[in-house]
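Apart from one protein chain that is not included, each protein chain of the complex appears where it belongs.
The block that comes next holds subunit A.
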Amino acid sequence: MRHTKQVLILIAIFFSSLVTYASDKHSEEIEEEFDAMEMINHHIADAHEWHVISYAKQSGEEVHIAIPLPIIIFHDGKLRVFMSSAFHHGEELVHKGDDYYKLYHEKIYITDADGAIHYDENHDVLNEKPWDFSITKNVASMFMSAVIILLLFILAARRYGPEPKAPKGLQSFLEPLILFVREDIGIAQIGKEKYERYMPYLLTVFFFIWINNLIGLVPFFPGGSNLTGNISVTMLLALITFLVTNFSGTKSYWQHIFWMPGVPAPIRILLSAIEFIGILTKPFALMIRLMANITAGHIIILSLFSLIFVMKSLAIAPVSILMSLMMFMLELLVAALQAYIFTLLSALFIGMAVHEEEH
């Protein structure tokens, strides 16, 4: 597999060329209280640097190795670009122009020169936030997944010549998956006449979700990002499905929503209200389902590992490992299943919208 090797080498070069830097942090006490909630929240949330590994030196010094990522913020009509290493993991303020920026719980706030953070009674931060378009860990991870997907499928596509041939290598692995999406999702839900228009979206969304789910399951760098468990991503994907569905709606589709044929007028009014809510709940359910499933999987696995540290006992480790191994197996299934469900339901909604009713 010459191409696979090339792909791996490319990925390796891409990441090794990024500057890794180590920063030293004096840990006051090694016997710090372990906070599982905080650890889990930290892992499933987005970050402005790409954490590789942390370890403690003999002297008790804690070392964090992380890849700094570009910070792009937009505030008061000014665009500021710098590397996240300037924050020193949130310990230092960044002074640009007239503003001071502080990284606080992975969010960037505008503070005064002292870096004071103000809270309201609910312990929510009151400080003003700039528009944050940074290349965060999730964004970087998504770029990586995009590169992987592009390489995989463009390399596979190059094997398809003008003359029909039997599939080989990478192609014979990807082809059944493509056929599965075409036959069991596209044709089955949308129908043989109209499915072709929607195949690029359905195929892309299927492999985008699946591969990002799998990347999220890799427990070490460069995996582990909770991209498909992030509501921003699922919201955008659900929004695309929503737009595609409603822009493909036929006359009969809209008629069934706003003026259901074959029922009395008062019920029609009631139904149109319900159907109209239905337009919105469908993509909303898509958004929540994917995000909740993937995030839940991450939380469960992290919780199982946290047991060892919460109980402060090595004896619990085999149980923890065994259970999380089971969870990993389950999550591998869920990764494919959620990609399938999202794509299937998108196709189903599109199929309902393009369906021509014969009355």
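Assume a residue touches a chain if its C-beta (ideal position, glycine included) is under 8 Å from a C-beta of that chain, and two chains touch if they have at least 3 such contacts; residues count from 1.
Here is the rule we go by: contacts and distances are computed from a predicted model.
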Quiz item: When you check the chain that is not on display against UniProt, which of "Putative FAD-linked oxidoreductase", "SHS2 domain-containing protein", "ATP synthase subunit b" or "Glycine cleavage system H protein" does it turn out to be?
Solution: "ATP synthase subunit b"
Quiz prompt | Per the touch definition above, residue among A:44, A:66, A:214 or A:335 touching the missing chain | solution = A:44
Quiz item: Given the contact definition stated above, which residue among A:34, A:119, A:160 or A:254 touches the chain not shown here?
Solution: A:160
Self-check item: Residue in contact with the excluded chain [from A:240, A:300, A:316 or A:332]
Solution: A:240
Exercise. Could I get the residues of subunit A that touch the absent chain, sorted low to high?
Key: 41, 44-46, 72, 131-136, 138-139, 142-143, 146, 149-150, 153-154, 156-157, 160-162, 164-165, 175, 178-179, 182, 196, 199-201, 203-204, 208, 230-233, 235-237, 240, 295
